[in-house]
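For reference, the structure is listed below as structure tokens.
Every protein chain except one is present and positioned as in the full complex.
Chain IDs A, B and C follow the sequence of writing; residue 1 opens each chain.
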Amino acid sequence: MLIVMELGATREMVDKVCREIEKAGLKAHPMPGAIRTAIGVTGNKAQIDADHIEAQLGVKEIIHVTKPYKLVSREFYPEDTVIDVNGIKIGGEALVTMAGPCAVETRKQCMIIGEKVAAAGAQIFRGGAYKPRTSPYSFQGLEEEGLKILAEVREKFGMAIITEAIDTEALKLVSDYADIVQIGARNMQNFSLLKKAGRQPRPVMLKRGMSATLEEFLMAAEYIMSEGNHNVILCERGVRTFADHTRNTLDLSAVPYVKRTSHLPIIVDPSHGTGKAHKVIPLSRAAIASGADGLMIEVHHDPANAFSDGPQSLLPEKFDQLMKEIKAIGAVLGRTSP
Amino acid sequence: MLIVMELGATREMVDKVCREIEKAGLKAHPMPGAIRTAIGVTGNKAQIDADHIEAQLGVKEIIHVTKPYKLVSREFYPEDTVIDVNGIKIGGEALVTMAGPCAVETRKQCMIIGEKVAAAGAQIFRGGAYKPRTSPYSFQGLEEEGLKILAEVREKFGMAIITEAIDTEALKLVSDYADIVQIGARNMQNFSLLKKAGRQPRPVMLKRGMSATLEEFLMAAEYIMSEGNHNVILCERGVRTFADHTRNTLDLSAVPYVKRTSHLPIIVDPSHGTGKAHKVIPLSRAAIASGADGLMIEVHHDPANAFSDGPQSLLPEKFDQLMKEIKAIGAVLGRTSP
Amino acid sequence: MLIVMELGATREMVDKVCREIEKAGLKAHPMPGAIRTAIGVTGNKAQIDADHIEAQLGVKEIIHVTKPYKLVSREFYPEDTVIDVNGIKIGGEALVTMAGPCAVETRKQCMIIGEKVAAAGAQIFRGGAYKPRTSPYSFQGLEEEGLKILAEVREKFGMAIITEAIDTEALKLVSDYADIVQIGARNMQNFSLLKKAGRQPRPVMLKRGMSATLEEFLMAAEYIMSEGNHNVILCERGVRTFADHTRNTLDLSAVPYVKRTSHLPIIVDPSHGTGKAHKVIPLSRAAIASGADGLMIEVHHDPANAFSDGPQSLLPEKFDQLMKEIKAIGAVLGRTSP
Partner (left out) sequence: MLIVMELGATREMVDKVCREIEKAGLKAHPMPGAIRTAIGVTGNKAQIDADHIEAQLGVKEIIHVTKPYKLVSREFYPEDTVIDVNGIKIGGEALVTMAGPCAVETRKQCMIIGEKVAAAGAQIFRGGAYKPRTSPYSFQGLEEEGLKILAEVREKFGMAIITEAIDTEALKLVSDYADIVQIGARNMQNFSLLKKAGRQPRPVMLKRGMSATLEEFLMAAEYIMSEGNHNVILCERGVRTFADHTRNTLDLSAVPYVKRTSHLPIIVDPSHGTGKAHKVIPLSRAAIASGADGLMIEVHHDPANAFSDGPQSLLPEKFDQLMKEIKAIGAVLGRTSP
């Protein structure tokens, strides 16, 4: 932490700030400059409240140097975290693909799509049983009925299951039925839900919030890990910007940043990131080329009759083609594919 | 709704889309143009799923014309909603001020601040008993203990109480103790919480999400209202942009937009909007001048020792001065103040 | 400047960085911490290139402490700059209003509008003779013919004239005819134009770029001032964000920030900031309440037949009403009006 004092800050103000720092068990390094004084702080930063220091007389600004997270940080755990889900490894050498419909609509729909994506090489089946919809008048999901259908898909095709827990009630059931619990972008800072996800036994895939900085994203993962569940998978799915040619702006620079800063695996979801099927394929390839550990992709055999997100769903044959391209691109980076 | 067809869309594709529209009980108006065909849709839009149409062959783009909300809309309820909280009117001719500390820290702190803000003319006392913090290692609030302190402030100074419900568990208690339930920016699209807030009896103040469009903001209010609770107060508190000189970018154009589009009252929170006490005063004045129905302001008698958000809290004497300026500016717009 | 070293940076790397700093005539303050080392730098920061330091081995990050501008800074010139334009003072106690059509269309149009806005109290007449249009097929302005019409308006109604110089060719003519040269938002970082504006004798009003931070905005003013022209007026006109209910998001927090950081006057343009006449009035009032030194407002007597920006132009009678409200709000802040 670096504290920048106001131009006219007196010697007394500087001394007061230094005392506050030392009171918190840290070391203060005052640096009187030509124009103003700055105070460097060293020690274990978690013990001091920046707001408290910033509110002292004569303080102009606080500049953070060390990051506020610990458990997610590669500085603390230098090795890559590899998460094992029914024998599928996420975050290791092998790429992983999660595919399926936006929403679980019917048993038949899931069986058709499940068969196709399994044949194309997807290891994990996705499908929403609970749907967070911006309108209270839209389809909200089949709920437990949908979870049962997902369990059947697992049994029939041998894929693992990922589905979203939209609130703490849903979390209990999702944790019972699914292999990976998904926390959606809108809930990235629903701290109550994060804490509860940290206390249940399934791995958690956490999606980046629509306007979350990567620091906030990693802090949300820290919330889950601080409760004891260290199996967290991060997922970049696009952020909100002024750009209006896609639903969200997919931020692939998040991949190398996360890989450098954290030991957690990172997956990319180009379906939500772009909102249009014809952009999903190029950006899926790009995600793998950027170093992502895998993809989450919406696939539907009949997009024109999908209950939600039809325009961004791939047809199974396009998905099949994509899997081949991904395999070839992954190989360039030394990644294996099923 | 307007449907724009691809350049090469065939007559059959256009007919298919028209049939889908009519199947949903709406009327299709195909308009063949020099370059491409567009199809206008009239009728009650809630009955058709845009994603379904967009996923049809030959459809390039869907353009929404009517807005998806109803209960919040001024077109449906042309009169201003005025909410009565223990005799305090929100959304009427009189301006309303909510003031108090960021967090309830101690009984003594609340009594000191409560006395000051009541004397300056605040009608509603604010203070967080539950604090949503980005770090799991930060102070998380006094919880029910804090709610009891707030109830004491109400009894002693005759102000109404507003405090945030950060999750469905907290909601029950907040609804028991407080006069207005606050839903924070991070929870603006926590649909489970919105629905439950819609089923409890207290008025709800809903804060705009950090990257929420005004349509999403109004749809979130619609969620609450669709469950039966029509006493919703909107609150603009700044949005996230590239601008780094303030914590958030306060978007005062939301005030005239909401006033024109909806009948609900709108309050502005310049404390979170700017993050710095010296910007709170000018932007509080600006909010009233833009036509807001009132303000929510953080006040602390000892910001240097506040548990959170010290840098953005006003000292009681500054708050007192601000109340005088607001009264004078409100008078220019024909608004009364206590 | 603060230099943060990588976790594994060696003693040699730290020493090398310190030597580079001292070589540039500055003082290095290494601070070995529990986790990593930071190096504080004091002295006159203009003499060192941050990129050069950041590219050294072992350097993780550079954090800037002092700001890169000088001439625009209130730390260097503590007194408010008051610019005198034909006896009109900009930046002093009195509020100033610039009003007129978006574009100079005809002599008659300017005479009608000029008479109305002068009668309502505007001191400066605006109107574009050169129009920067996103489409090459749109009306591009009357050019010198338009400048002559503006000069006639000045003569007839005694107002000063402000108009935009869209390039270095236009700058020469604008500088000959107008009293204030306007640099538009799209040219805020057209450094060649800024330099030339700094070498001509008229005051310059510089509009904030659509995605400019306030530091970049002030640096652009510094460009003009560094060439010798110290009469710079800043103008906030909205920035580009995800919010789609207005053309731009008017950022009124820029007003207190600029007032605190710089000695230059700041004007607000709510017409471009909002793009709709019914939002111009509330945000004009808000701008004055936030502490702005004045307004720039588009007025047209016949918006339905304006060549450009009709939807955001006020009718003269609305403008007249607005001037009265602004006067009353300004008085609350101790500002006088004509």
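Just so we're on the same page, contacts are C-beta pairs under 8 Å (C-beta built on N, C-alpha and C of every residue); 3 or more make two chains touch, one makes a residue touch a chain.
Keep in mind that this is a model prediction, so the values were computed, not measured.
K.L.:
Kindly state which of the options A:Ala185, A:Val204 or A:Ile288 is in contact with the chain not pictured.
P.N.:
A:Ile288
K.L.:
Of A:Tyr77, A:Phe139, A:Phe157 or A:Phe242, which one is in contact with the hidden chain?
P.N.:
Of all options in A:Tyr77, A:Phe139, A:Phe157 or A:Phe242, contact with the hidden chain holds for A:Phe242.
K.L.:
For chain A, enumerate the residues touching the unshown chain of the complex.
P.N.:
On the side of chain A, residues 211, 213-215, 239, 241-246, 249-257, 260, 273-274, 278-279, 282-283, 285-291, 325, 328-329, 332-333 touch the unshown chain.
K.L.:
Touching residues of chain B against the unshown chain: what are they?
P.N.:
2, 4, 7, 29, 31-36, 38, 40, 42-44, 61, 63, 65-66, 75, 240-242, 244
K.L.:
Which chain C residues would touch the chain omitted from the figure, given the whole complex?
P.N.:
Residues touching the hidden chain, for chain C, are 46, 49, 51-52, 54-57, 68-69, 132-137, 166-170, 186-187, 189-193, 195, 210-211, 216, 219-220, 222-223, 226-227, 240, 303-311, 313.
One rule holds for everything that comes next: only the chains that are shown with their structure count from here on.
K.L.:
Can you name the chain that lies farthest from chain C, using the mean of each chain's Cα atoms as its centre?
P.N.:
Ranked by distance of C-alpha centres from chain C, the top chain is A.
K.L.:
Could you state the distance in Å from the CA-based centre of chain A to that of chain B?
P.N.:
Going by mean C-alpha positions, chain A sits 26 Å from chain B.
K.L.:
Rounded to the nearest whole Å, what is the centre-to-centre distance of chain B and chain C, using the mean of the C-alpha atoms as each centre?
P.N.:
31
K.L.:
Let me have the rounded angstrom distance from the C-alpha centre of chain A over to the C-alpha centre of chain C, please.
P.N.:
Going by mean C-alpha positions, chain A sits 39 Å from chain C.
K.L.:
Going by the contact rule already set, what residues in chain A reach two or more other chains?
P.N.:
Residues 240.
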